[in-house]
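In this view, the complex is presented without one of its protein chains, the others remaining in place.
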Amino acid sequence: MKHYSFLELAKNAFSAHQNWGRQWRAPEPKAEYDIVIVGAGGHGLGTAYYLAKEHGLRNIAVLEKGWLGGGNTGRNTTIIRSNYLWEESAALYNHSVKLWDGLSQDLNYNVMYSARGVMMLAHTVHDIQVFKRHVHANRLAGVQNEWLTPEEAKEYCPPLNISKNIRYPVVGAALQRVGGTARHDAVAWGYARAADDLGVDIIQNCAVTGIRRAADGSVEGVDTAKGFIKAKKVGVVAAGHTSVLMEMAGIRMPLESNPLQALVSEPVKPAFPCVVMSNTIHAYISQSDKGELVIGAGTDQFVSYSQTGGIHITNHTIDAICELFPMFRRMRMLRNWGGIVDVTPDRSPIIAKTPVPGLFVNCGWGTGGFKATPGSAHVFAHTIAKDEPHPIAAPFSLERFRTGRLIDEAAAAAVAH
Amino acid sequence: MSQPFRIEKGGRIDRAASLSFTFDGERLSGHAGDTLASALLANGIHLVGRSFKYHRPRGILTAGSEEPNALVGICRKGDQTPNLRATQVEVYEGLETVSQNRFPSRGFDVGAVNDLLSPLFPAGFYYKTFMWPKAFWDRVYEPVIRAAAGLGNPPKNPDHDTYGNLYAHCDVLVIGSGPAGLAAALAAADSGARVILCDEQAEFGGSLLTETAATIDGTAPAQWVADTLEKLSANGNVTLLPRTTAFGYFAQNFVALAQRITDHVSEPDPRLPRERLWQVRAREVVIAAGAIERPMVFPENDRPGIMLAEAGRTYLNRYGVKVGHNVLVATACDTAWQAAFDLADHGVTIAAIADVRENPPEALQSIAKARGIRVEKGCVVTGTTGRKRISAALLGRLRGNGVAAAGEVACDALLMSGGWTPTVSLYSQSRGKVVWNESLGTFVPGQSVQNERSAGACLGIYGLNAALEDGYAAGENAAKAAIGRSGTVSRAQAHGADAGEGGILGALPHDRDPSKVKAFVDYQNDVTAKDVKLAVREGMHSIEHIKRYTTTGMATDQGRLSNLNALDIASKALDKPVTDVGLTTFRQPYTPTTFGIFANISRGDFFDPVRKTPSHDFVAGQDAAFEDVGQWKRAWYLPKDGEDMHQAVARECETVRKSAGLFDASTLGKIEVVGPDAAEFLERMYTNPWKKLAPGRCRYGLLLNDAGFIIDDGVVGRLAEDRFHVTTTTGGAAHVFATMEDYLQTEWPDLDVWITSITEQYAVCAVQGPKARDIIAPFVEGIDLSADAFPHMSVGSGTFCGVPCRLFRISFTGELGFEVNVPRRHGKMVWDKLAKAVAEQEGVIYGTETMHVLRADKGYIIVGQETDGTVTPDDVGMNWAIGKNKADFVGKRGLARPDLVAGGRKQLVGLLTKDPKVVLEEGAQVTKLANPPAGTPAEGHVTSAYHSPAMGRSIALALVKDGRRLTGETLNIPMPNGAIPVEVVEPFFYDKEGARLNG
Partner (left out) sequence: MLLIQCPYCGVERPELEFSCRGEAHIARPADPSATTDEQWAEYLYLRTNPKGVIAERWRHIHGCGRFFNALRDTVSDKFLMVYKAGEPKPDPAQFSKEAGR
């Protein structure tokens, strides 16, 4: 693999960039692999990368029905943060944030992780209680998160409207300075290039059509658009399509797949310095390096694989953005798209072994999977390689739905009075 | 203020109306009917801005909404709207415009250094560098990249314009008003269908407004447009929407339109919205979006003065502007020849027509010859010169696979045409799959997925008469499908403007050094043919990867100009047919759409409904501070004489316990449960037993979900054998009601029960305190209020101030308390009387904060504060609320799950700080050690903490692991400034025996 650097770029400029090699190969599948990962998004490619890099495994394939990074990895609003309430979640997401910090150097691919700060707005007394609980819990867990007054919030994000006269005035904010954004495509590509360099076969346009099980019930391999591929272990990392794939192995999942929309504005000069989220009035916004305002909308209420959502969902989001940042009413929407998010009952992911020996699943990231990419991939690789959950992954089992030991981040922010 | 490039006469502008406007501060003139682009061109201005990445000088490329270069800022009322297309902005008197992405000026831009450094900046260069030193990314590299990127300046001030919203239904929605659209609208309207016709331009007519080389029914096309519009306007079933872009096509024929209303007006009527969103549900849709011309990809194809051929023709015929004095026409298809002929006929020198084809049609060649125009066949442009405006073009002769230099041609404008691309964006949005049409060399709509049909050029049907025919047929068929009948409109016949031939995709061959020249594919994003090839070389084999890696097709025209050229270049690099490479998805919006129309009236109090209680105005008059609880505004505390919150709450608390307090509890959810099976229904829903509750009595009810966790609580009063009055939390009201309906309708339809939300029907005044009975007694009739007749947890019906009343004797404060429920319309009257009576007894009006403190004294939980969706009845010490002999209730099975019965659960306890003055912070964590090392799991957290006037000290409630066993022990609350030691106590503090509330 050619090392990427400014020097290399300058050198290649003299040869008119004719000599750059492929970032990854386009191999045909082999008949058999030690491990097959289904789904070449950030989580799946990362899993393959860490399996190869940290566990010394080489005979690995990543199968992708479309193009790598084409699912939620390439469709999300790229928010990175780890200020989750429960210790289990904070450990997982903080593990991820630590990996984000050196990811560009580790992969030798600039994923543009930018710790510009993530500010979560409080609008009610109840919000204050919830966010302060987060701040205190995070401090104890060693996760950076701090409380800001409305004035401090405005200082950090000057476009913010902290007028008392809006419908739900900003009454404070929780700020995680190490939170931020990264370039989503680069994450998929960086992992793909680095995994490919370690010998991982990334096979695109290769939909999995079946999961075969041996007589003893354990996994035997996968049927694909390119024929049967034998595998000792199979890891499903297919986000919105997880239920469909797991059904092939006879497993019903605690998941529902919903449309989630996002949109960008036309690019403008720097107008917005950080990431702002408001769970109460549903607004999620940052500005990309290209200058587009990147805005996350909500999910539709029904199961859908259409990758499109209703206009009323978009309307509601833009309402909130314009309420908090009234100068943006004159901005214009450039592009609006949808992804399919797989949502669990407790809004926490599943990173687990399954009842089928040799079959592993990493899913249920809902609306927030991007931020977890490196951490999720890292602990999932461990789980597959060792055939037992990484300590950080252990609480995120399928078993929790039977025992009732949920990791309920949604309930933790519940509203009632 | 002359307009040197305006032709003597002709065009659709109003020459009598001269308008003055500015561009980058320069005062210029134009005419009514001009776009900013046509007016600038009339003034001889081609250079209008700088490109995104290399800051190259750019001119006007098109005459439509696909314009990639000529994006400008419009200044109005002291603020700026960025990125508007000069080709769409209509000139009005006093219009102020500025160019973008340049510093200090569009003529001299320091960013242009990027163009010199461009060898370092190929596609995706940023993924390969800026990684060292690590800390430099967000501090140095990224800020520099950000400052250089972006297009216009963002608006700075809050937008004071208004926006409208309108829902509409129609039988046939026709999108686009060119020949096919107008014919479709005519045919559909003639059939009796309700028709909406919209077009993104200011004038209806589309290409017909440019067409001078044809006739329709013997008249000029523009005349036919006028006649047709007259007919449509006269039809009451037709809605005509100019300046209206159909930007989104959603499921079930739901189409969103953006109508621009005041942007083109010099002095807008302040009553009008700036723009309006139309959300149209159409039975049938006819898409007549036309086709756009494709640029040719040759080296240096981006200089100002280089323009699409049909755009040049449009500026001439529609706006009366010639784009230059000496124009070179480079083409691969027939239609551009007409541009040359029209210009020549207006005295413009045509330097040459250079056609890629070896054998352009003889008929065209002879017309050219008749006008003395030099024709070069088998000829491509291989480069251009001129810094801020094209001054000459290099020609090359095609020789097999190579190109031989064929000299230089001086010119001040270059019109190009690579052929035509049908506009399939909306069809694509409707989820239809485009198919490749080999003979046209482009993608066209395939099968319809929704109730939709494309007509005319957007379907690949070119030529005026063919487009008209197709439009009529589409309109008739749409009407037939929508309303079951179609009329027989007389069909106009067109002569001339026939479909031409030709067209080319991808990069043209040239004889230049490929490492030194740039041939642009995506103008706005500065993507060159080399970039696309590099992406393929690097392994980006999916068209989506190529798009994302190079950013081609991601500019504000969303690839309408560039997609096919990029696709062809990619397919050649990949050595795969274009059909195997595929097209990227078209997404809404079709063109950039103002946020304001989505938000429209939703601001301030219209952002979300405001629910107010009957006492709202009264307490607002007493300077109450309010808090938002759901959509309700609730009085939080009522400060007097400069009190702060702490002082006000202390006074309110003390007064309630000493005499009495009045509190507006109208926000609590109220549900009436009625029917023979009412008790059985509650028995199944709530944890508590209900069957033995006597009429006239109340009971506290606890509601779980089937997972076993607390989701709501409230007092339930039995009014009669078959009638219950259930109360819920304020925030939980809607959810509890929906949950009850769910179980009743879908699990237990056998139960004979009706449930009705009565939250809005009753106003509730809570009177609490030792003097509560004295205060309400004078108003009550029909209920014996004595302690024996009406003990704690009673409910009765009577009258209050002469109006019907449901009176509850309940307490959330620990004091003697009553809740007076009266019909909402009498709420204000009752509140006012009570307020007066309370004042006479030296009582107080109190808010939610005092309510919280008083209930915490008593250890009463608040759902959502002591609970968070993970808490069971046992966790909060409420096993007493569970009916032990019930076979089932919602949550019973869930409660038996392993983790819910396991040891080590967090339990509700009281905490007392060692220092009674210290009030803990809600949400603070509880630990065993005073200085726990980072990563120590917490034992629990503080759920409520207040200064309690009754206790004369601080109190707190907390959920602590195995907390009940820790009573009497000392734990710690680690804070940034050190730990606060606390003692674990039982979770109630005041009047444990309940003597006061039974008084």
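Order as written gives the chain letters A and B; numbering starts at 1 within each chain.
The rule we apply is simple: a contact is a pair of C-beta atoms (placed from the backbone, for glycine too) under 8 Å apart; a residue touches a chain by one contact, two chains touch by 3 or more.
This is a predicted model, so every value here is computed, not measured.
Enquirer: Which candidate, A:Val36, A:Ala61, A:Val222 or A:Leu255, sits in contact with the chain we can't see?
Expert: Only one listed residue reaches the unshown chain, and that is A:Leu255.
Enquirer: Looking at the whole complex, which of A:Gly44, A:Gly296, A:Gly310 or A:Pro395 touches the chain that is not displayed?
Expert: Within the whole complex, the residue contacting the unshown chain is A:Gly310.
Enquirer: From the list B:Asn359, B:Thr746 or B:Asn977, which touches the chain that is not on show?
Expert: The single option touching the absent chain is B:Thr746.
Enquirer: When the complex is taken as a whole, what residues of subunit B touch the one chain not shown?
Expert: Within subunit B, the residues that touch the unshown chain are 250-252, 254, 279, 281, 431, 449, 706-707, 738, 741-742, 745-747, 749, 887-888, 892-894, 896-898.
Enquirer: What does the interface between subunit A and the hidden chain look like in terms of residue numbers?
Expert: Considering the whole complex, subunit A reaches the absent chain at 241, 243-244, 247, 252-257, 301-306, 308, 310-312, 345, 401-403.
The rule is simple: only the chains that are shown with their structure count from here on.
Enquirer: Cα centroid separation between subunit A and subunit B, in whole Å?
Expert: Subunit A and subunit B have C-alpha centres separated by 22 Å.
Enquirer: Hey, which residues of subunit B end up touching subunit A in the complex?
Expert: 52, 79, 81-83, 119-120, 122, 125-132, 134, 137-138, 142, 145-147, 149-159, 161, 163, 248, 250-251, 254, 256, 279, 431, 514-515, 530, 534, 537-542, 544-545, 548-549, 551, 554, 556, 558, 587-589, 592-596, 598-599, 602-608, 610, 627-630, 636, 707-709, 711-712, 729-732, 862-865, 868-870, 894, 897-900, 921-925, 927, 932, 934-938, 941, 974, 976
Enquirer: Under the touch definition given earlier, write down the residues of subunit A that touch subunit B in their complex.
Expert: Per the touch definition, subunit A meets subunit B at residues 4-6, 8-10, 13-14, 16-18, 20-26, 66-70, 74, 87, 102, 104-105, 108-110, 112-116, 123-126, 129-137, 139-142, 161, 165-168, 180, 183, 185-186, 189-190, 204, 265-271, 281, 287, 289-291, 306, 308, 310-311, 314-315, 318-323, 326-337, 400, 402-406, 408, 410-412, 414-417.
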